[in-house]
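Below is a slice of the complex: some chains, not all, each in place.
The chains carry the letters A, B and C, assigned in the order they are written, with residues numbered from 1 in each.
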Amino acid sequence: DNFKLAVTDVEGLERLQTEWGPFKAELEKATGHTFEFFPVNNRTAAAEALRAKRVDFVVTGPAEYVVINKVTQAKALIGLSRPDYFCGIVVMANSPYTKPADLKGQKFGMDDIGSTSGHLCPSQLLTDFGVNPLKDLSGITHTSRAVAHEALKRGDVAAIGVNYTSWLKNRGKDTSVAQGSFRVIARSGDLPNDVLLYGAHVDQAKAEAIRKVVIDNKAKIAESIISVGGENEKFKGMDLVAIEDKNYDPVRKMFAAIGHPQYSEFVGE
Amino acid sequence: MSLAFALDESTAPALNAPVQAAVEIRVRALAAGYRTRGPVFSDIGFDIARGERVALVGSNGAGKSTLLKTLMGFVAPLDGSVEIFGEEINAMTPSKLRGFRSKIGFVAQKHNLVSRLSVLSNVIHGTLGARSGPSRWVQALAPQQVRARALAALDQVGLVDLALRRADCLSGGQSQRVAIARALVNEPRLILADEPVASLDPAAGEDVMQVFEEVTRAAGATLVFTTHNLDHATRYAGRVLGLCSGGMKIDSAVDKLPEGGLRGLYS
Amino acid sequence: MVSIADTARHALPGRFERPSALAFLLYALGIALIVWAIDGSGWSIEELGKGIPSLADFLSRCWPPSFERIDSLSKALIETFQMAVSGTLTGIILALPLSILAARGLTGSRIFGSISRGLFALFRTVPDLVWALIFVIAVGLGPFAGTLAIAVDTAGFAGRFFAEAMEDVDKGPADSLRAQGVRRSDAIFCSIIPAAMPSFITTSLFALEKSVRSSVILGLVGAGGIGLELKVATDMFDYQTAATIILLIFALVLVVEQAGSFARKRVIEG
């Protein structure tokens, strides 16, 4: 069959959008199907495409999976595991804030609303430390990472919630301040995997079959991603695993923390 | 009078023998002006018969151009009525008015050429009233016969050589002559010309007035023109209308004009 | 008989001027470009038909607009409008003098002309995202950064349209003034700008409307705004709220257009 596969703006998969050639070839060889790839940097568009049966598979992040699952009944098929996928809360080292509770009444910078590691996870983290992100802060600015970073340095926001790994990398690129001028005051546990999900209209048996082959050939497929070299080396250590919907219940819980409880009902409850 | 007769009259104008009798323009108690400024003229009335040549004179701002625009229905009258070819124009449906206007040839005081098109295209536009469509929008697309006709009209005003010149690269008098050719190209039944020779040199002015005269004489067309050249008014018109201080002060055959009468309009 | 003869005494001129080799090449290139572009964009009318049912489903989910949060949404719209007005105004004030330089043949200075045109192009090319970054670095998060970002965006757009509107104006009146020794600058203000005024109004009010519509940039600099609300609503699949927001913006756009048409009418008709 010819399947359409959308890749949303998943953290760390940007290169895949332009250099997915070998990956695609390997996938096609392993499954016997042909795949057409579409980089879609918006989960709403991906979800609507699924609902309209315009796309069959979507590679996306955990939070995206939760909402897409709710809106389209699409199901998780394979997890694309990533090492060190968690979030943190960063303040300036010379600031008085040493624990999340100190941030009460302060301004906070985060990623776009609904981003797993840049919004949901830090919000949950604050909640876990007894700070209600919706009530206790004096405001959350949802902006791009680069803007949040600069705003933190200026002191416009007291803290930012970040995807830890990419923050480390980005911090390295900012030569204007010493790397030690930041302080991480909280880190989350690892987040669930990115997901390859399939639309409700896709034949379940075929989907299961694809899951089986991919898991069986995971070494080769993962290698194909890394083999592109250059930037893609960062995928070293990725794994392809079979997953279940309930793995994402923690993410569902996070939606309550950001004030969108409509996505926090657990399936089956 | 039967409808059949009326139709006959309009389709074969040159054949009806006593054309002079039919009234082409009938104006009654007419007043017109621009928006808030009150009427430019009022209580004007006259009849113009087919084949007449009428000069409309008056000082600057007397309302000559306004009267011509009112005759064509471009300025709505404040009062009174205008009948052209036997029908009240301000009561017509737009499509009917268009049909009536397609028998008019009009020369505007400002020439009003389309400056980015060629002279020939501008003249061909004059035929659009009779037959519309993209084939007459620019000369390159026009049927051979239409182009030939437009060229003949240009020849009447002595401009064949400039047929492919862009209309914004003309001298003042050349552009006025193109406007005249555009008005003549469709062999109109009624010609309304607003100072058609103001920018022409003396010889060209005579030529154009002679063309007008011949067109009215041979094809039975009617001519109403405004002018500041009193010599032209008396030599080429059979009748003179004189606008002054908001009223029609003179309406007289040329040979019955009072001594020095036209001078009196300009004081 | 002087009726216009159907056959001309003169040879008819050619229908087309023979294009120069360069012009021919350029036409051919233009056509090739279009064919190539259409070819690459995967046209398919068939697909269009198939999508209708799903589209109906989508639209049904946007209906009826939800007026639950109308208060806070209206407030966001008004705040956005406020920043849009001051940003657009700043942009226009920035664009006006530069656009006079940028208009070809107006000031006679080719160098300044190229520089201003380049500047306008740069203003437009650097994306919102980067302007947001620059102004956050320069003045910090908040409405001021938003205003500046809008101003730059507006300047790039308005400057270009102002300049070309002034180029398009009939130069006769300005030339007649200059024939009497009037400075270029005076001639521009006395005759070019009055003539280009309707176009200026169109451009300015479009810029204002555009600033309201594209107010996502305000969200980026932490200034909130209706754009952010709309983004959140679609991101959270809250299409009914999104529909409300779009209707609100639509109403504002119509009001701005009405104001523009009123102003243009006054200028054109006096």
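Everything that follows uses one rule, which is that contacts are C-beta pairs under 8 Å (C-beta built on N, C-alpha and C of every residue); 3 or more make two chains touch, one makes a residue touch a chain.
These numbers come from a predicted model, not from an experiment.
Across the entire structure, the chain copy numbers work out to A x1, B x2, C x2.
One rule holds in what follows: only the chains that are shown with their structure count from here on.
Greatest centre-to-centre distance from chain C is found for B, with centres as Cα means.
The most central chain, judged by the distance from its Cα centroid to the centroid of all protein Cα atoms shown, is C. The distance from the centre of chain B to the centre of chain C, with each centre set as the mean of the Cα atoms, comes to 43 Å.
Each chain gets one centre point, the mean of its Cα atoms, and the points for chain A and chain B are 77 Å apart.
Centre-to-centre spacing of chain A and chain C amounts to 36 Å, using the average Cα coordinate of each chain. Within chain B, no positions touching two or more other chains are listed.
Chain A contributes residues 43-44, 47-48, 51-54, 67, 71, 107, 109, 112-114, 141-144, 146-147, 150-151, 154, 156-157, 260 to its touches with chain C in the complex. Of all residues in chain C, only 1-10, 12-17 touch chain B in the complex they form.
Residues of chain B that touch chain C in their complex: 120, 139-140, 144-145, 147-149, 151-153, 155-156, 160, 163-164, 184-185, 187, 211, 214-215, 218-219.
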